[in-house]
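Here the complex is missing a single protein chain, while all its other protein chains stay put.
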Amino acid sequence: MKRLFIALLMVLPLLASCTKKDNEITIGEYDSLTGSDATFGLSTNKGVRLAFDEINAAGGVKGKKLALITLDDQGKNEEAAAAVTRLITQNKVTAIIGGVASGRSKAAAPIAQAKGVPFVSPSSTNPDVTKAGDYVFRVCFIDPFQGSVMAKFAQENLKAKKVAILRDVKNDYSVGLADAFATDFKKRGGEIVTDVSYQAGDIDFKAQLTQIRSKNPDAIYVPGYYTEVGLIAQQARQLGIKAPLMGGDGWDSDKLSEIGKEAINGNYYSNHYTVESTDPAVTEFIKKFKAKYNETPDALAALGYDAAKILAAAMERAPDLSGKSIRDELAKTKDFPAVTGKITLNENRDAVKSAVVVQVEGQNRKYITTVSP
Amino acid sequence: MSDVLLEAKKITMQFGGLKAVDSVEFQIKKGQLAGLIGPNGAGKTTVFNMLTGVYQPTHGEVMLEGKSLKGLRPYQISHRGIARTFQNIRLFKGLTVLENVLIATHQHVNYGLMDTLLQTRKFIETEKALEEKAMALLEIFSLQSKAHEPASSLPYGQQRKLEIVRALATDPKIILLDEPAAGMNHSETHGLMETIAKIREQFNLTVLLIEHDMKLVMGICENIVVLDHGVKIEEGSPKHIQNSKRVIEAYLGVEETL
Amino acid sequence: MRALKNPLISLAAALLFGVAVQFGFNEYIQLLVLFVSVNCLMAMSLNLVNGYTGQFSLGHAGFMAIGAYFTAYASLHWSFLPPSLSALTFFIYAIGSGLLAALAGFLVGLPSLRLKGDYLAIVTLGFGEIIRVALLNMDFLGGPRGLANIPGFDSFYMSYAFAMLWILICFFTIWRVMKSSYGRGFLSVREDEIAAEATGINTTGMKVRAFVLSSFFAGVAGALFAHYTNFINPSSFTFLQSVNAVIMVVLGGMGSMSGSIAAAIIVTVLPEALRPLQDLTGIDLRMVIYSLALILVMILRPKGIFGELEITDIWRKYVRRSARS
Partner (left out) sequence: MQDFVQHLINGISLGSIYALIALGYTMVYGILKMINFAHSDVYMVGAFASYYVARAFGIEAHPGVGTLAILLISSMVCCSLLGVVIERLAYRPLRNSPKLNILITAIGVSLFLEYGSQVVFGADPKVFPEVMKDFVIFSFGNVELKSFDVTVLGVSILAMIGLQFLIYKTKVGKAMRAVSSNASVASLMGVNPDKIIAFTFIVGSALAGVGSVLVGMKYPKIDPLMGMMIGMKAFVAAVLGGIGNVRGAVLGALIMGLSEEMVVAYMSSTYRDALAFSILIAILIFKPAGLLGKYSVEKV
């Protein structure tokens, strides 16, 4: 029995066959489908698959069907690098739709750049990602912009003078947003009374919140993921903190209100789009998404959808399917009518688009204002 | 320099309130075969452990050739020349017989990491010399045929001999044997006596022996120290010990006077 | 110099194999080969502490992190040699990473030497976490954002040759140390510390040497990792990375160099080899299968694939048996 088992272990590597039909364009996608930020990877993947279904139903690109290969990076940088290398060299993908977390994108994008394969990240907001090279694009705004959106909102709408920051020190998205918010808010004359941190995976924040309470800020900026923000909101109310909480697009999920319950109501966060928007592109997207997955799409699903649509449009416009021509077409994307607003890609290939600020009211998100770049 | 090799000066060992050994004092002369006896729990092994640095005496100190061993770790004491065996054999079971002995020669090694990596002449020659020395020792105790066998495969008697050979390989001045004859039948004990005699005359070694087998102790020891309840109650030649009233009482209990 | 004979022969053989990989396989397999070499260094070096000296270290990733960050910072900010000599500069940086990690190994080794078994594991685990959290808070090292665009080698072959050079340095260092009196000292500490001390072995000194030597090569492994992934941040060096190193040592066989190398290959290749299964089942079962395989190997073959034997012993055993029959 032992020999058999060891032999089986040896033979598996030879299994690495790959099937590639010729009348299809294969697009690669890698994301965290397991591990700590699995939920974001799963939402993005749903958005991308919905977009692909629509494009294929409408005849695909240049008459060819789009095939999607999705690999899981388990939330680890070296896995993301391995997955992208595999997609490019093994599965010979034409283009890559990147992952959510900026850390993974920074590990994977240089590989696509070196191989001349267009890389579109739906939601990595860290500024360094597109610095990897001219093949690397993104369809979302970047941290400095999103941070300043909330700084402007806090000062003008909430009239907050003293703000506390509670950041997730293990997550570069959260650190990026917190720093951007702090610099912009100070420039506007506001005061950051305290800057305390927690780590993704924590469940108890009483210590940090008790310390924040002693500074009695007018508002608290918590640029983390909804998985922790729900608990933070609850514990803040339990400690009698009345000040409103603010956050970024990491808040966007219906689980936020399930976990936060009433404690989360009345708080604000910046986002790529709002479900309440009357723009037909948005309402159409939500209807189709609910039909396919019977759940309301979050911002990441919308961004996955937009990334796929923008990529497909660029490939349709491109004279041929070589990496270079797709890259040039992508760079020319201007006022693309996407679900998350009109998308124009600027010279460093970041999306120049407006952000919305919404207020949490139970399951729905009340639209408050739009902030353009 | 007086011919005293190893001296215990009022050594005491206190575990919490209990005084396992209470200011015991004795001297062992160079080349002597001394014995340390006493009923179970008399503190023999504790004295042994204090001599070899496993325990640091709470009071008093141990002197080797007039130099104090206070505060020294067991391996430093071994370098000074005191070697020991253990009550229940502690060989390096997973290693071969030869390796067990070679480990004891580590203190004589004079090559460094660089010599090892570059396999310099110094390294190769030292290794060869150490191996020859170890094999020679094994040969004296007719264990050389088993040199590459794992130590655990040896029968009990030979394991005990190997432990003694390992102790000899550290070039000691004195060797402390902790109940070497324990669990041995008559012929094996006889073999042990020969081994001890061979050690003394071939390596002119001083030997300190803890033992319950009175025939063995009375047979070969020149001077015997008797402990009871952590206190030294008698010291002297085997004949003197045999008819000392206090020793008999300690072992056999007080006579019932009707 | 007779001493350099077999290292040079094995280096030549390894480089030849590299040529085959260069042309035979695509970049994905090549990247995998580079990750295997990093894991090889981690497994061989940890085998010195867990396998030969019988001490239980769960902080190996901490030393790897120190090595990775030193090389990354050095490659990004210092450049005292012309870029054409990048291989030489990277070699010097790798030595620096090793020395820095060795210093950390010394600092970790000292206090934890009175501790045994699980308690030592906890202290080393603690040190690993302290290093990771310290890196998280060092802004000049990028904190959670980490360090990106770390210069690597221009071609796969250069990276591969660099890795093979280090693997052989590590292999022959440990192989020769284990064949010397120091090696026997390590083994004696594993077998019975009390007896070793009584036989004149400075067991504390031995354990510190094992820690220092092993963390040196873990630092070098970190340096290679930094060059090959071009981006590092603290979350690449978590407690799970240390556990991975321990798994490789135990899976390969405690105290067996060839075992560690074989296990490093399996532990790196297996999860990637299982990816095609994902196309069939649609869900990613790789880690589920990997953990089940782990449990089965521990039950079916507790002493690991090679046990305490080296490939040379097996070769001699089978060659002699086939010669005889």
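Points to keep in mind about this one:
As written, the chain order gives the labels A, B and C, with residue 1 at the start of each chain.
Just so it is clear, a contact is a pair of C-beta atoms (placed from the backbone, for glycine too) under 8 Å apart; a residue touches a chain by one contact, two chains touch by 3 or more.
Note that the structure is a prediction, hence the values are computed from the model and not measured.
Screening A:N157, A:Q238, A:S322 or A:N348 against the full complex identifies A:Q238 as the residue touching the chain left out. Residue in contact with the omitted chain (choice from C:L11, C:C40, C:A94 or C:L136): C:L136. From the options B:V54, B:L118, B:A147 or B:M218, the residue with contact to the chain not on display is B:V54.
Looking at C:L99, C:L115, C:L270 or C:I311, the residue that reaches the missing chain in the full complex is C:L115. Per the touch definition above, the residue from C:L11, C:I66, C:V123 or C:A196 contacting the chain not shown is C:V123. Think of the hidden chain as still there; on chain A it touches residues 33-36, 38-39, 42, 169, 196-199, 201-204, 206-208, 210-211, 213-214, 227, 230-231, 234, 238-240, 255, 258-259. Residues of chain C that touch the chain left out of view are 50, 56, 111-112, 114-119, 122-123, 125-127, 129-130, 133-134, 136-137, 194, 239, 243, 246-247, 250-251, 254, 283, 285, 287-288, 290-292, 294-295, 298-299, 302.
Note that in this section only the chains that are shown with their structure count from here on.
Chain-level centrality, scored on Cα centres against the all-protein Cα centre, points to C.
Seen from the C-alpha centroid of chain B, the farthest chain centroid is that of A. If you average the CA atoms of chain A and of chain B, the two centres end up 73 Å from each other.
Between the CA-based centres of chain A and chain C the separation comes to 35 Å, rounded to the whole angstrom. Across the assembly, chain B contributes no residue in contact with two or more other chains. The multi-chain contact residues of chain C, meaning those touching 2 or more other chains, do not exist; every residue touches at most one other chain. Contact residues on chain A toward chain C in their complex (touch as defined above): 1-2, 5-6, 9, 12-13, 15-19, 33-34, 71-72, 74, 76-78, 81-82, 85-86, 88-90, 102-103, 106-107, 110, 115, 126, 128, 131-132, 169-172, 174-176.
Considering their complex, residues 52, 54, 73-75, 78-79, 83-84, 86, 90-95, 99, 102-107, 109, 111, 113, 116-120, 123, 127, 130, 166-167, 170 of chain B touch chain C.
Residues of chain C touching chain A in their complex: 26-29, 31-32, 35, 136-137, 143-146, 148-149, 225, 229-236, 266, 269-270, 272-279, 284, 286-287, 293, 296-297, 300-301, 305.
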